[in-house]
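Missing here: one protein chain of the complex. Every other protein chain is in place.
After this line comes subunit A, so read on.
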Amino acid sequence: MQTSPRASTKVKALKTRAQQEQRLGWLLVLPSVVIILSLILYPIIYNMFLSLFTFDYSGQRSFVGFGNYAKVLADPEFRTALGTTILYVVLTTLGTTVLGVVVALALNKEFPLRGLVRSIVLLPYVAPVISVVFAWQFVFDPVNGIFMDIFHSKLGIFAERVNIVGDPNTAVWAAIVFSIWKNFPFIYLMVLSRLQAVDKTLYEAADVDGASSWQQFKAITMPEIYYVVSALILLRVIWNFNKFDEVYLLSSNVRVLSVYTYLKAFTGSMDFGQGATLAVLQFFILIGFILFYVKKVLKW
(Lines give C-alpha, C1' and ligand atoms only; values in the text may rest on other atoms or scores of the structure.)
Protein backbone atom coordinates (compact mmCIF):
# COMPACT_ATOMS: atom_id res chain seq x y z
CA MET A 1 0.00 0.00 0.00
CA GLN A 2 1.23 3.45 -0.88
CA THR A 3 1.04 6.18 1.66
CA SER A 4 0.39 9.61 0.42
CA PRO A 5 3.39 11.94 0.51
CA ARG A 6 1.65 14.14 3.05
CA ALA A 7 1.01 11.31 5.45
CA SER A 8 4.58 10.15 5.19
CA THR A 9 5.96 13.57 6.06
CA LYS A 10 3.59 13.59 8.98
CA VAL A 11 4.91 10.24 10.17
CA LYS A 12 8.41 11.55 9.69
CA ALA A 13 7.61 14.69 11.66
CA LEU A 14 6.20 12.59 14.48
CA LYS A 15 9.24 10.40 14.41
CA THR A 16 11.70 13.26 14.60
CA ARG A 17 9.54 14.78 17.27
CA ALA A 18 9.82 11.62 19.35
CA GLN A 19 13.55 11.50 18.69
CA GLN A 20 13.85 15.08 19.76
CA GLU A 21 12.03 14.26 22.96
CA GLN A 22 14.38 11.35 23.53
CA ARG A 23 17.41 13.52 23.04
CA LEU A 24 16.07 16.33 25.18
CA GLY A 25 15.07 13.88 27.91
CA TRP A 26 18.60 12.56 28.13
CA LEU A 27 20.12 15.99 27.82
CA LEU A 28 18.18 17.32 30.79
CA VAL A 29 18.81 14.36 33.03
CA LEU A 30 22.41 13.90 31.95
CA PRO A 31 24.14 16.22 34.45
CA SER A 32 22.42 14.49 37.35
CA VAL A 33 23.14 11.04 35.98
CA VAL A 34 26.79 11.86 35.37
CA ILE A 35 27.18 13.19 38.90
CA ILE A 36 25.44 10.20 40.46
CA LEU A 37 27.38 7.69 38.38
CA SER A 38 30.75 9.29 38.91
CA LEU A 39 30.39 10.28 42.54
CA ILE A 40 28.19 7.54 44.01
CA LEU A 41 28.32 4.38 41.91
CA TYR A 42 31.92 4.68 40.84
CA PRO A 43 33.16 5.32 44.40
CA ILE A 44 31.30 2.24 45.64
CA ILE A 45 33.17 0.13 43.09
CA TYR A 46 36.44 1.99 43.65
CA ASN A 47 36.03 1.29 47.36
CA MET A 48 35.86 -2.44 46.68
CA PHE A 49 39.03 -2.08 44.62
CA LEU A 50 40.79 -0.19 47.42
CA SER A 51 39.92 -2.92 49.90
CA LEU A 52 42.30 -5.26 48.06
CA PHE A 53 45.33 -3.08 48.79
CA THR A 54 47.38 -1.96 51.69
CA PHE A 55 48.74 1.56 51.94
CA ASP A 56 51.99 2.80 53.39
CA TYR A 57 52.60 6.25 54.88
CA SER A 58 53.31 7.93 51.58
CA GLY A 59 50.05 6.63 50.15
CA GLN A 60 51.71 4.01 47.92
CA ARG A 61 49.55 0.94 47.60
CA SER A 62 50.48 -2.70 47.26
CA PHE A 63 48.15 -5.52 46.34
CA VAL A 64 47.26 -7.95 49.11
CA GLY A 65 44.22 -9.68 47.66
CA PHE A 66 41.83 -10.64 50.43
CA GLY A 67 44.47 -10.05 53.10
CA ASN A 68 42.54 -7.11 54.54
CA TYR A 69 39.40 -9.20 54.81
CA ALA A 70 41.25 -11.94 56.69
CA LYS A 71 42.69 -9.33 59.05
CA VAL A 72 39.40 -7.56 59.67
CA LEU A 73 37.41 -10.74 60.21
CA ALA A 74 39.99 -12.02 62.70
CA ASP A 75 40.02 -8.70 64.54
CA PRO A 76 38.15 -8.91 67.87
CA GLU A 77 37.50 -5.16 67.69
CA PHE A 78 35.56 -5.69 64.49
CA ARG A 79 33.34 -8.27 66.16
CA THR A 80 32.74 -5.97 69.11
CA ALA A 81 31.85 -3.17 66.71
CA LEU A 82 29.47 -5.45 64.84
CA GLY A 83 27.80 -6.43 68.10
CA THR A 84 27.48 -2.81 69.20
CA THR A 85 26.04 -1.91 65.81
CA ILE A 86 23.42 -4.65 65.99
CA LEU A 87 22.43 -3.63 69.51
CA TYR A 88 22.26 0.01 68.44
CA VAL A 89 20.27 -0.66 65.26
CA VAL A 90 17.77 -3.04 66.87
CA LEU A 91 17.03 -0.88 69.89
CA THR A 92 16.93 2.46 68.08
CA THR A 93 14.70 1.11 65.34
CA LEU A 94 12.39 -0.50 67.86
CA GLY A 95 12.31 2.60 70.07
CA THR A 96 11.70 5.12 67.29
CA THR A 97 9.02 2.95 65.72
CA VAL A 98 7.05 2.30 68.91
CA LEU A 99 7.31 5.89 70.12
CA GLY A 100 6.57 7.28 66.66
CA VAL A 101 3.44 5.17 66.27
CA VAL A 102 2.17 6.00 69.76
CA VAL A 103 2.67 9.73 69.25
CA ALA A 104 1.05 9.57 65.81
CA LEU A 105 -1.99 7.82 67.27
CA ALA A 106 -2.24 10.41 70.05
CA LEU A 107 -1.88 13.42 67.78
CA ASN A 108 -4.39 12.01 65.33
CA LYS A 109 -7.11 12.74 67.91
CA GLU A 110 -8.85 16.10 68.02
CA PHE A 111 -7.69 18.49 70.75
CA PRO A 112 -7.05 22.22 71.13
CA LEU A 113 -3.78 23.60 69.70
CA ARG A 114 -3.18 20.37 67.85
CA GLY A 115 -1.42 22.14 64.97
CA LEU A 116 1.10 23.72 67.30
CA VAL A 117 1.80 20.46 69.12
CA ARG A 118 2.25 18.70 65.80
CA SER A 119 4.97 21.09 64.71
CA ILE A 120 6.73 21.11 68.09
CA VAL A 121 7.04 17.33 67.91
CA LEU A 122 9.05 17.69 64.70
CA LEU A 123 11.70 19.89 66.30
CA PRO A 124 14.05 17.12 67.45
CA TYR A 125 14.15 15.80 63.92
CA VAL A 126 14.97 19.11 62.23
CA ALA A 127 17.40 20.56 64.78
CA PRO A 128 21.05 20.24 63.72
CA VAL A 129 22.69 17.22 65.33
CA ILE A 130 25.69 19.27 66.35
CA SER A 131 23.65 21.63 68.49
CA VAL A 132 21.35 19.19 70.27
CA VAL A 133 24.12 16.74 70.89
CA PHE A 134 25.70 19.07 73.46
CA ALA A 135 22.43 19.50 75.29
CA TRP A 136 22.25 15.70 75.61
CA GLN A 137 25.83 15.53 76.74
CA PHE A 138 24.97 17.93 79.49
CA VAL A 139 21.89 15.89 80.40
CA PHE A 140 24.20 12.92 81.02
CA ASP A 141 26.97 15.00 82.60
CA PRO A 142 28.05 13.20 85.78
CA VAL A 143 28.41 16.32 87.90
CA ASN A 144 25.81 18.82 86.72
CA GLY A 145 23.47 16.85 84.46
CA ILE A 146 19.82 16.33 85.32
CA PHE A 147 19.94 12.60 84.55
CA MET A 148 22.26 11.94 87.47
CA ASP A 149 20.41 14.52 89.52
CA ILE A 150 17.20 12.52 89.14
CA PHE A 151 18.48 8.96 89.09
CA HIS A 152 21.22 9.33 91.69
CA SER A 153 20.34 12.17 94.03
CA LYS A 154 16.54 11.94 93.94
CA LEU A 155 15.66 8.31 93.14
CA GLY A 156 18.89 6.63 94.17
CA ILE A 157 18.82 4.13 91.29
CA PHE A 158 22.51 4.73 90.67
CA ALA A 159 24.64 4.28 93.77
CA GLU A 160 27.10 6.93 92.60
CA ARG A 161 27.38 9.53 89.90
CA VAL A 162 28.63 7.77 86.77
CA ASN A 163 29.82 9.23 83.51
CA ILE A 164 27.50 7.43 81.11
CA VAL A 165 28.74 9.12 77.94
CA GLY A 166 32.40 8.88 78.90
CA ASP A 167 32.42 5.17 79.72
CA PRO A 168 32.73 2.98 76.59
CA ASN A 169 30.53 0.30 78.16
CA THR A 170 27.57 2.57 78.82
CA ALA A 171 27.95 5.24 76.12
CA VAL A 172 25.99 3.15 73.64
CA TRP A 173 22.89 3.48 75.84
CA ALA A 174 23.13 7.25 75.77
CA ALA A 175 23.53 7.06 71.99
CA ILE A 176 20.42 4.87 71.74
CA VAL A 177 18.31 7.24 73.84
CA PHE A 178 19.57 10.20 71.85
CA SER A 179 18.81 8.53 68.51
CA ILE A 180 15.29 7.60 69.59
CA TRP A 181 14.63 11.17 70.69
CA LYS A 182 16.07 12.56 67.45
CA ASN A 183 14.36 10.26 64.97
CA PHE A 184 10.99 9.25 66.34
CA PRO A 185 9.35 12.34 64.76
CA PHE A 186 10.15 10.90 61.35
CA ILE A 187 8.13 7.74 62.05
CA TYR A 188 5.44 9.84 63.68
CA LEU A 189 5.12 12.05 60.60
CA MET A 190 4.85 9.18 58.15
CA VAL A 191 2.43 7.18 60.26
CA LEU A 192 0.30 10.24 60.94
CA SER A 193 -0.10 10.99 57.25
CA ARG A 194 -1.13 7.38 56.69
CA LEU A 195 -3.61 7.53 59.58
CA GLN A 196 -5.20 10.65 58.13
CA ALA A 197 -5.97 8.68 54.99
CA VAL A 198 -7.85 5.94 56.86
CA ASP A 199 -11.57 5.91 56.11
CA LYS A 200 -13.35 7.31 59.21
CA THR A 201 -16.51 5.34 58.53
CA LEU A 202 -14.65 2.14 59.41
CA TYR A 203 -14.34 3.34 63.01
CA GLU A 204 -17.94 4.54 63.08
CA ALA A 205 -19.10 1.13 61.94
CA ALA A 206 -16.93 -0.55 64.56
CA ASP A 207 -18.40 1.76 67.22
CA VAL A 208 -21.90 0.73 66.21
CA ASP A 209 -20.89 -2.89 66.52
CA GLY A 210 -19.60 -2.16 70.03
CA ALA A 211 -15.91 -2.80 69.39
CA SER A 212 -13.55 -1.49 72.11
CA SER A 213 -10.74 0.92 71.25
CA TRP A 214 -8.21 -1.89 71.51
CA GLN A 215 -10.26 -4.09 69.18
CA GLN A 216 -10.59 -1.19 66.77
CA PHE A 217 -6.84 -0.63 66.87
CA LYS A 218 -6.18 -4.30 66.18
CA ALA A 219 -8.77 -4.78 63.49
CA ILE A 220 -8.64 -1.46 61.64
CA THR A 221 -5.59 0.64 62.48
CA MET A 222 -3.00 -2.13 62.52
CA PRO A 223 -3.75 -3.51 59.08
CA GLU A 224 -3.99 0.01 57.67
CA ILE A 225 -0.53 1.05 58.85
CA TYR A 226 1.17 -2.35 58.51
CA TYR A 227 2.89 -1.67 55.21
CA VAL A 228 3.91 1.90 56.03
CA VAL A 229 5.41 0.80 59.32
CA SER A 230 7.25 -2.15 57.78
CA ALA A 231 8.69 0.05 55.06
CA LEU A 232 9.67 2.64 57.68
CA ILE A 233 11.40 -0.02 59.76
CA LEU A 234 13.47 -0.95 56.72
CA LEU A 235 14.43 2.68 56.12
CA ARG A 236 15.34 3.19 59.76
CA VAL A 237 17.47 0.04 59.81
CA ILE A 238 19.35 1.22 56.73
CA TRP A 239 19.87 4.71 58.10
CA ASN A 240 20.69 3.69 61.67
CA PHE A 241 23.11 1.09 60.39
CA ASN A 242 25.01 3.76 58.44
CA LYS A 243 24.59 6.40 61.13
CA PHE A 244 27.72 8.32 61.88
CA ASP A 245 27.17 11.91 63.03
CA GLU A 246 24.66 11.21 65.76
CA VAL A 247 26.83 8.54 67.31
CA TYR A 248 30.27 10.01 66.87
CA LEU A 249 29.39 13.52 67.96
CA LEU A 250 27.68 12.31 71.12
CA SER A 251 30.60 10.11 72.03
CA SER A 252 33.40 8.59 70.00
CA ASN A 253 33.37 5.87 72.66
CA VAL A 254 30.46 4.23 70.90
CA ARG A 255 32.24 2.04 68.39
CA VAL A 256 29.55 1.19 65.91
CA LEU A 257 30.86 0.05 62.53
CA SER A 258 30.72 3.43 60.82
CA VAL A 259 32.62 5.11 63.67
CA TYR A 260 35.11 2.25 63.73
CA THR A 261 35.67 2.61 59.97
CA TYR A 262 36.11 6.36 60.25
CA LEU A 263 38.63 6.07 63.05
CA LYS A 264 40.49 3.29 61.29
CA ALA A 265 40.83 5.19 58.02
CA PHE A 266 41.37 8.74 59.21
CA THR A 267 43.10 8.60 62.57
CA GLY A 268 46.21 6.90 63.87
CA SER A 269 47.91 4.90 61.15
CA MET A 270 45.24 5.93 58.60
CA ASP A 271 44.66 2.42 57.29
CA PHE A 272 42.68 3.06 54.09
CA GLY A 273 42.83 -0.59 53.05
CA GLN A 274 41.16 -1.90 56.17
CA GLY A 275 38.82 1.08 56.25
CA ALA A 276 37.66 0.30 52.73
CA THR A 277 37.32 -3.37 53.68
CA LEU A 278 35.12 -2.44 56.61
CA ALA A 279 32.96 -0.27 54.36
CA VAL A 280 32.56 -3.10 51.85
CA LEU A 281 31.58 -5.55 54.59
CA GLN A 282 29.10 -3.03 55.94
CA PHE A 283 27.64 -2.61 52.46
CA PHE A 284 27.13 -6.35 51.97
CA ILE A 285 25.71 -6.93 55.42
CA LEU A 286 23.17 -4.23 54.66
CA ILE A 287 22.33 -5.53 51.19
CA GLY A 288 21.87 -9.00 52.67
CA PHE A 289 19.50 -7.66 55.28
CA ILE A 290 17.53 -5.61 52.75
CA LEU A 291 17.01 -8.61 50.46
CA PHE A 292 15.94 -10.79 53.38
CA TYR A 293 13.58 -8.15 54.74
CA VAL A 294 12.00 -7.26 51.42
CA LYS A 295 11.29 -10.93 50.76
CA LYS A 296 10.10 -11.99 54.21
CA VAL A 297 8.40 -8.95 55.66
CA LEU A 298 7.31 -6.83 52.73
CA LYS A 299 6.64 -9.96 50.66
CA TRP A 300 7.50 -8.32 47.34
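Rule of thumb we're sticking to: a contact is a pair of C-beta atoms (placed from the backbone, for glycine too) under 8 Å apart; a residue touches a chain by one contact, two chains touch by 3 or more; residues count from 1.
To be clear about the criterion, contacts and distances are computed from a predicted model.
When the listed names "Cell division protein FtsL", "Tol-Pal system protein TolB", "Malonate decarboxylase, beta subunit" or "Carbohydrate ABC transporter permease" are checked against UniProt, the chain not shown comes out as "Carbohydrate ABC transporter permease". The hidden chain makes contact, of the residues A:Y69, A:F151, A:W173 or A:Y262, with A:Y262. Here one chain is not drawn; of A:L52, A:V72 or A:L189, the residue touching it is A:L189.
Seen across the whole complex, the unshown chain contacts subunit A at 18, 21-29, 31-33, 35-36, 39-44, 46-47, 50, 103, 106-107, 109, 111, 117, 119-124, 126-132, 134-136, 138-139, 143-144, 146, 149, 181, 185-186, 189-190, 193, 235, 238-239, 242-245, 248-249, 257-258, 261-262, 265-266, 272, 275-276, 279, 282-283, 290.
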